[in-house]
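With one protein chain withheld, the remaining protein chains of the complex are depicted in position.
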Amino acid sequence: MSDLNQNFFEKITYRDALRLAIHDAMIEDKKIIIIGVDVANYGGAYGATKDLLKIFGKERVIDAPISEPAIVGAAVGAAMTGLRPVAELMYVDFFGMSMDQIVNQLAKVRYMFGGQISAPLVLRTQGGTGRSAGAQHSQSLESWIMHTPGLFLSMPSKPNDAYHLLRHALRIDNPTIFIEHKLLYNSTGYLDKLDTNFSFGKANIIREGEDISIISYSRMINFAEKAAEILNQNNINSEIIDLRTLNPLDSKTIIKSVNKTKRALVLSESNYTSSVPSEITSIIFENCYRILKKPVIRYTAEDTPVPVAPNLEKNYIPTIEKIVEYSKKLCN
Amino acid sequence: MSDLNQNFFEKITYRDALRLAIHDAMIEDKKIIIIGVDVANYGGAYGATKDLLKIFGKERVIDAPISEPAIVGAAVGAAMTGLRPVAELMYVDFFGMSMDQIVNQLAKVRYMFGGQISAPLVLRTQGGTGRSAGAQHSQSLESWIMHTPGLFLSMPSKPNDAYHLLRHALRIDNPTIFIEHKLLYNSTGYLDKLDTNFSFGKANIIREGEDISIISYSRMINFAEKAAEILNQNNINSEIIDLRTLNPLDSKTIIKSVNKTKRALVLSESNYTSSVPSEITSIIFENCYRILKKPVIRYTAEDTPVPVAPNLEKNYIPTIEKIVEYSKKLCN
Amino acid sequence: MMSNTLLPELYTTMKRIRSFEERVGELFIKGESAGTMLHLSTGEEIGPACVGTAMKEQDTFTTHHRGHGIFIARGGDPKKMLAEIAGKKDGYCKGKGGSMHIADMKLGHLGANAIVGGGIPTVVGAGISYKYLKEERVSVAFFGDGAMQQGILYESMNMASLWKLPVVFCCINNQYGMGTKIDNAVGYKDFSKRAESFGLKTLHINDLDVENAYNKSREIIEDARKFQPGFIEIECYRFYGHARMDKSPYRNDLEETEMRKLDPIDYAKKELIKNNMLNKEEISEIDKNILNEMDEAMEFAIKSPVNDENEIFIDVYSEKDPLPISIDEKINKILSN
Partner (left out) sequence: MMSNTLLPELYTTMKRIRSFEERVGELFIKGESAGTMLHLSTGEEIGPACVGTAMKEQDTFTTHHRGHGIFIARGGDPKKMLAEIAGKKDGYCKGKGGSMHIADMKLGHLGANAIVGGGIPTVVGAGISYKYLKEERVSVAFFGDGAMQQGILYESMNMASLWKLPVVFCCINNQYGMGTKIDNAVGYKDFSKRAESFGLKTLHINDLDVENAYNKSREIIEDARKFQPGFIEIECYRFYGHARMDKSPYRNDLEETEMRKLDPIDYAKKELIKNNMLNKEEISEIDKNILNEMDEAMEFAIKSPVNDENEIFIDVYSEKDPLPISIDEKINKILSN
């Protein structure tokens, strides 16, 4: 993180964009602290808080015991009493033990207490497959959160979005669940800190096209982009919509796109059933069913736990080949 | 529970049907034990295990400390080592603290361990609004479970179904999450223990009709039935489908019905977004979008936490009047 | 009144709690309460009174589902409390939280909680804030003996101890968790030992002397202020059922009769008279004033208007955000497609 004062980066990793976002926010706002397992000395299991201990000291960058429920709970308490914590769960799978504090406390503090207070914190975590980390370390659990009123939910795919979404989350009064992807940390892209185009809650049209809308978020955007290139060679011009936030959800952009292309593929690494993809699929059908040329397709991970074996794990999630195949079928 | 040997009950409460199911199963299978907070002495917060302590003794009906994560975890361990626990969570809201044991352990034991073993247990709990119990004691969290591969999910609305689904769950090798509704315990209906029509995983067509399909489960079935009567007076003949189980989900019956009626209202007390209703809505659209006369409507609770104030709580969930209103609009 | 005693004040607090809870019961009987999940702290007044009084104005706290007494002891307004319990607009939380979620940020009430143990880590977070912000505040988590079996308590204790936070964990041990007697829930019953093993300073109160309890509690609170976190257990007895509907069939009448004799309010009254701190008339006067206060609160709560229906959608997100779209609006929009 040598270029702390630079505003534009042609190429920066997703990890460094996150680090910069936390860094810049912490410089601006002394109320921001970081708390989580191995966020300080270790710099975060995936390096997203590396060096921040050195810069901000151990009062603001706090290594916590492996007590996820209490980490989230303490972050809620700190947020209610004047601080602005960035709490980290090392794996999204640890939502499991933390859901009481996330859903029964964090999401409801403002409502239950009649608007007296809120808990403005950011809960960062990461999910997804790709490291043979197995059934308990590879899940995509955004559907639980999107189902919970009261929680903003960000899942950026690009460094620039990661930066701005995190900065935004650290400014607003609502709690944000911020889910990264373990295979995105090393991915790169530009970062424009002064980006005036960035607008919270707006989906990003990564690629414009007329033939089919591919609606996705997080790592699957990369898959969509690769598929789009191949599709292009096949004379199929796809439009890729990167949702960036799932709550708020930019249904307008989705609907507008599908009204144009009349075909939609919803792409996600989560499980299929009762999920974010089900929601998006419903919205598209509800709004566009009369004009759709083909049914909306939701292409997701298999409805099974995540296997460790690399050959199985690879086929457990969507593949670029199949995105191409289904898109072609949709455009037939 | 005087008529323990009776096979047919013209009128029995939902609560007693559950008690009978556990009772009968425990007589048949000595491996069944009950474990949960206040299940023994108190007989269950909603009375579903009343008197079972007297009949089966404290080795089989075990009051647990208020340690929900460990209750579920211990039930998983007992199920893996030869017993068949009926674990109870007093409120479905306590999924929050228990999700690690439910989703990361229970649901994945068989898969992670390559099919060596499973955890055949039933996790009983109850959810829903209606008692001004507030945001942390009134939720409908079935969407989290339906999203999780590996867990069967039953949500009966009628005593007869409650009995047979619970008996079934206590015979099979898969774990079942069994969600009751706090306002159903006193509701009544018939129970035929020898019911040969009952088929696990099949939806129940509670009422046949040609004009509109109302697809629902749990307490909302009662609302649908009342709405159906009113609709009938308005010459709208509705078909009511009681899903009974959400995993497995009987999509065939849903699709068949909607193919006939060409209109569908999905009714649920859960939140709207990224939910069981989104799933069902997607399925209907995916399969019937070409023949639908109107878009599928999902009528659910508001996307907010549950308020305590009775006047708010009442309007927080679907109302019979609005079911009628939307159905009429669909049939216009 | 002797000047070096707080007993009159402590008596008054306990009496106010008891009278308040009686009104909660009445509200229920009148059909004016929002629901039946009303957990009364009748008989348990010593804990709220001693710890509540030992806390300073700037201190904060969370409570469990049986938290009315604690809030009364911390200055909660019976009017707004009863209105909240009635689910009315003038309640502390606009009637949206109810008995189990009363909160008042102005008085440092960070919230009651319907999840056993749910509010415990909140005070750890508050402790982090106060220490970081250099505010001389202590945050106290109140909870029942049942919560001693919730793992998050031990995670929280360890954090408080590790980070030397100005935090106190206060267990109101009323011998029961719903229908389960403590012996059926706890393997080895020495809660102080548990807390000590996590590095907390401990205090175990097991008698009716509220002033003594207050003095000792103050030490724990002040030590916490100096970053030695603490644990207080106050043994008492839940005089009535778990919630308003429960008649406690699982425990015998004899036990109840015997245990109800251990009434901290009676005990304080006798002490007041015995030590010439207050005479009977003075006590009657106090009691009467309390009754009047509670009468007014009742009236206030019953007269308080219900919420507009739109209130459902308020407070989900911040004021700057649009309200969540109602299902009705969503459906009608879809139908219009």
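Some notes on this structure:
Read from first to last, the chains carry the letters A, B and C; within each, the first residue is number 1.
One rule holds in what follows: a contact is a pair of C-beta atoms (placed from the backbone, for glycine too) under 8 Å apart; a residue touches a chain by one contact, two chains touch by 3 or more.
Model, not experiment: these values are computed from the prediction.
Note that the undisplayed chain, when the full complex is considered, contacts A, B, C. Of the candidate positions A:P85, A:G134 or A:G209, contact with the hidden chain is made by A:G134.
Contact with the chain that does not appear here is found for just one residue of B:T13, B:S118 or B:S154, B:S118. From the options C:K131, C:R194 or C:K269, the residue with contact to the unseen chain in the full assembly is C:R194.
Checked against the hidden chain, the listed residues B:L20, B:L53 or B:A75 yield one contact partner: B:A75.
Per the touch definition above, the residue from C:L153, C:M294 or C:I327 contacting the chain not shown is C:L153. On the side of chain C, the interface with the absent chain consists of residues 149-155, 157-163, 184-188, 190, 193-194, 196-199, using the contact rule stated above.
What chain B contributes to its contact with the hidden chain is residues 33, 35, 59-60, 62, 64-65, 67, 69-70, 72-83, 85, 100-101, 104-105, 109-118, 149-150, 152, 172-174, 286-287, 289-290.
Residues of chain A in contact with the chain left out of this view: 37-38, 41-42, 45, 63-67, 69-70, 93-94, 96-97, 131-137, 272, 294-295, 297, 299-305, 307-312, 315-316, 318, 322, 326, 329-330.
In this section, only the chains that are shown with their structure count from here on.
The chain with its Cα centre farthest from the Cα centre of chain A is C.
If each chain is reduced to the centroid of its CA atoms, chain A and chain C end up 39 Å from each other. Centres computed as Cα averages put chain B at a distance of 34 Å from chain C. Touching two or more other chains at once are residues 94-97, 101, 113, 115, 118, 151-152, 316, 324, 334, 337 of chain C. Along chain B, residues 69, 93-94, 96-97, 134-136, 295, 303-305, 307 each make contact with two or more other chains.
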